[in-house]
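Of the protein chains in this complex, one is absent; all others appear in place.
Take a look at subunit A:
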Amino acid sequence: MEMIQVVGLGLIATVLILIVKEQKPLFAFLLAVSTSVLIFLLLIGKIGNVLSMLEDLAENSGVQIIYLKTVLKIIGIAYIAEMGAQIVRDAGQESIASKIEMAGKVLILVLAVPIIGIIIETVLKLLPA
């Protein structure tokens, strides 16, 4: 059912945007933003279910929670950056969209810093002094 809701919402929003765009491009942009936020809010409950399932799985299998946390952070950053970039791109601001994507890339790489630190530390200790 949710899928039909989402598609219906998207279709209605698209038609409205096409109508409004000729007269007021600004309102078309606001409509696009609110539609994407609305779809995201519709999905939040489902995402919560999936996340709690993943956490349970990780706990039961004895995987360190920190690994799961890192993975989830990557997903979150990727999605938010993607959403923002696409909205901005729709509004015709390609350069700002690419900056948002760059921020997403940097933040994902920052997550890698502690991991790289630990691995390099271990490798250095393995090498004979």
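Heads up, the rule we're going with is that a residue touches a chain if its C-beta (ideal position, glycine included) is under 8 Å from a C-beta of that chain, and two chains touch if they have at least 3 such contacts; residues count from 1.
Heads up, the rule we're going with is that contacts and distances are computed from a predicted model.
A.B. asks: So one subunit is absent here. Using its UniProt record, which name fits best from "Monovalent cation/H+ antiporter subunit A", "NADH dehydrogenase subunit E", "Sporulation protein" or "ABC transporter ATP-binding protein"?
C.D. replies: The chain we cannot see is, by its UniProt record, "Sporulation protein".
A.B. asks: Looking at A:17, A:32 or A:81, which residue reaches the missing chain?
C.D. replies: Of the candidates A:17, A:32 or A:81, A:81 is in touch with the missing chain.
A.B. asks: For the chain that got dropped from the picture, name the residues of subunit A it touches.
C.D. replies: 54, 57-58, 61-64, 66-71, 74-75, 77-79, 81-83, 85, 101, 104-105, 108-119, 121-122, 125-126
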